[in-house]
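Of the protein chains in this complex, one is absent; all others appear in place.
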Amino acid sequence: MVQLSAKDQLILDALTSGCVRTCARLISRIERGEPGLVELLRALYMAGGSEKIIGITGPPGAGKSSLVAKVIGVLRRRGNRVAVLAVDPSSPFTGGAILGDRLRMIGHATDPEVFIRSMASRGRLGGLAKKAGDVLTVLSAMPWDFIIVETVGTGQSETEIMHYAAVVVLVQTPMAGDDVQAAKAGINEISDIYVVNKSDHPDADRFRRQLEAMVGLGLRLEGDRLWRPPVVKTQSLVGEGVDELVDQIGQRFRTLAESPELSRQRFRHRLRHRVVEIVREMLERDIQSGNGMLPDSRLEPVLAREKDPYELAREFLSGGT
Amino acid sequence: MKRETDYGYEIKSVYTPEDIAGVDYGRDLGDPGVYPFTRGYYPEGYRSRMWTRRMTAGLGSSEDTNKVLKRYYRMGQRGGLCVISDRVFSDCIDPDHPLGRKEAGVLGWPGCSFLEFEEMMDDIPLTGHSITLLGSCAPTTLRLAYVVALAEKRGDEIGLIHGSVMESPFENYFGQTDVQPFDLNLKLFLDAAEYVLRNNIRMRACIISQHFQESGGNNAQAIAVELSMLKEIIGLLVNERGLEFDTAAKLPYELFSIGSRFFEEVAKMRALRRMWARLAKEEFGAKDDKSCHLLLSVHTSGRTMTYQQPLNNIVRCAIQTLAGVIGGCSALDNATLDNAHAEPSALAARMSLNTQHIVACETGAADVVDPLAGSYFVETLTNRIEEEAYKIYGKIQEFGGMIKALEAGYIQKMLTDEAIKKFQEIENGERLVVGVNHLVLPPGEDFEIPIQEVRGEDSEKIAHRMQEWKKTRNLPHLTEKIVQLYRDARKGDRFNLMPSIIDAVKSYATAGEVMGTIRMARGLSYDPFHIIECPFALDGEASAHAAA
Partner (left out) sequence: MQVSERIKVIISMIGLDGHTMGAEVVARLLRDAGIEVVYLGVNQTPEMIVQAAMHEDVEAIGISSHASNYNQVVELVELLEKNDLKHVKVFCGGNIPKHKVVELKDKGIAEVFPPGSSGKKIVETFLNGTRGGKWSN
């Protein structure tokens, strides 16, 4: 049982009753790396319920943000409350960033039942932001019906989304004319649903057929052989195909709910990753915070090659001095 | 301080015959009126046809704009009138739209219905001078429809009207943003273009580099982008709409932004004339010499008009006007000395028109054609900018043309990078601007100028009037025309919508109604801002269609 301070209890209550303002402020505190948030995050995990994170990934220019905007529209029409986490890259030189995803979601800019938060990746590769895991813990404790995560879209293999999202949607366009684009992206196996966006393109059908052929080759978990990832054609500009996409997302959530062992298996996989991530973050904070976990004096022997860094690491992990 | 052109060519201290040793007079220059038209299109220059001296108008209500146009005439505006639309009309919503209410008539003329056009043109003839209506691509079709409808109503012969009411879809990327998607803008533009060309209406289209350059692009990029836009649009008219090149070539005109780097600006105009002539002849196989003419208008540069010490802008404006005239423009309008502060005041407008008349009457610059030809420096600059522009043009063609280069983000990146470079050159003192980073006055000592007030309450008045007036229209008739437009708009991109837009405009359909209907037919929302709903029962029409 997590013991919370009175102040944290207030925050927890506000979040579980859906207070957007509290959510926004807490995300900032997480992003700033404020110490002392672990207890609150623990309580938030315990408050979280069913899986509802949809990951949307794909190469740059695939129209992810526009598609997300349309997906929000459909979900809203069906009475769902939606949170969106949109990640953009930070400048490796200055740490600054221009976060431009929100501007494509203009249609939902005043809807009180939609929460949109932009995050800078802050040096994290893999398509997500450094603190995405903690932020998703916050959002998951709130009464959103769905949480959408839109990845950076650097064109690199952004497989990280599979460690966070229950359902992964890969968006591609026939534009680049790359027959191999899908294969190259390396995320063929992780995707639950494929989208061919900009379906008015003359190559759209050919591309979809290629994808469908390729999907059959994908590796799936034991017990998930019945799910053949569908390929949905959309035109995010006018919203064509988006209803079908949302139907397929819903269908995927249902198949997972109907196969509890499969769900648990997928969940375990995400948790395993998440725990490693938390360990890494905790260690990093301890080591990097400069408050003496690894003072210069302990580095000296390694510097002088009297000791190797592996041994020092082992000592550190075992809590030895 | 940098001693290089704005596109980065380092200028030498002196130029000699050696610098132009490779120039072949007949091949590269030719007499005025002779291919490749580097020296201009008319053997007699301004003696045979004076340039159109005009000011851009448009502020407040249509009646206000009408008064300003008449005042400009009294101030010496000759040859044509030019009106810019407000943001509401440019976006094709109506003044009574929640977003329109705040900005109707604020930055231009609120021309959202044929009624507004009739009021603006009250007591002003459609013929005998050029009619230029500016403001975004999508309303191109409406502006053209207004002219056609008014000519018909007044009994003017349409063939006698000339001017320009069309704007290319590319402006959307150069700081003249409107909300319509590119494919819709392109379709509407081609519809309007095809309509005027097939019906022998002497209306031209801005396919212009002005906004690109005013947003920060350099001279060489501006020419490259201009040529690429021309190639793309003319290519579409020829290949997709089946027009002869010599017909399509009657359509475009260029509006150059002319800055203070005098010799470079003159060189730029000469270079573009030559480059277009070669494109027309060599690539498009022009049969008529006239197809090698690209009408060149000039807008003296608004971005060079400083906020600080605004009277300095009179001097800048004079230098730029002289450059435009010596470069051989066919029309000229000026940014005003108060450009960085507000819309033009009466005083500022008068100063700008006077500047043109002083250049026309007092300097002698209009007496001789292409007076700088043969200057070692200017001929070198002409060759240099041509060379640099061809490089960029080549890159754009490698992408597959202007539209592909935009889709790839190449043009946008080039423009933003250049804008930032220009900003930093001033920031770092590499380029000096008097009053901004050189000879700066403390804020308290700066001179004052009269400011044209913008009255927010005007917008509400315009909105209210439209709201009430809408109800007084013949609604069954209007609905019939709107439904027809909707049906036609579902017939695909090649089906020309101009006739049904003209019909709708004649029955006083508004900009918001016409564009909303077309948007619905294309699967878009009626309101580009997702605030208001379609007031017509088109959905029934849509499902009837689906059932059929």
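We just call them A and B in the order they show up, numbering each chain from 1.
Throughout what follows, contacts are C-beta pairs under 8 Å (C-beta built on N, C-alpha and C of every residue); 3 or more make two chains touch, one makes a residue touch a chain.
Every value quoted in this text rests on a predicted model; they were computed, and no experiment measured them.
Peer 1: Among B:Cys82, B:Val369 or B:Val433, single out the residue that touches the unshown chain.
Peer 2: B:Val433
Peer 1: Could you tell me which of A:Lys64, A:Arg117 or A:His163 touches the chain that is not displayed?
Peer 2: The one listed residue touching the chain not shown is A:Arg117.
Peer 1: Determine which one of B:Lys2, B:Lys102 or B:Arg202 touches the chain that has been left out.
Peer 2: The one listed residue touching the chain not shown is B:Lys102.
Peer 1: Among B:Lys70, B:His162 or B:His341, choose the residue that contacts the chain missing from this document, as touch is defined above.
Peer 2: Of all options in B:Lys70, B:His162 or B:His341, contact with the hidden chain holds for B:His341.
Peer 1: Per the definition of touch given earlier, which of A:Ile106, A:Leu125, A:Ala257 or A:Leu299 contacts the omitted chain?
Peer 2: The missing chain is touched by A:Ile106.
Peer 1: Return the single residue from A:Ile27, A:Val74, A:Val171 or A:Val242 that touches the missing chain.
Peer 2: A:Ile27
Peer 1: Touching the absent chain: which residues on chain A qualify?
Peer 2: Its contact residues with the unshown chain are 20-21, 24-25, 27-28, 31-32, 90-91, 93-100, 102-103, 106, 109-110, 115-118, 120, 122.
Peer 1: Identify the residues of chain B touching the omitted chain, counting contacts across the whole complex.
Peer 2: On the side of chain B, residues 87-88, 90-91, 99-100, 102-103, 106-107, 175-179, 215-216, 306-308, 339-343, 415-416, 419-420, 423-424, 427, 433, 435-437, 448, 451, 454, 456, 529 touch the unshown chain.
To be clear about the criterion, only the chains that are shown with their structure count from here on.
Peer 1: If we count contacts the way the header does, which residues on chain B are in touch with chain A in the complex?
Peer 2: 181, 407, 522-524, 530
Peer 1: Can you list the residues on chain A that touch chain B in the complex?
Peer 2: The contact residues of chain A facing chain B are 106-107, 175, 237-240.
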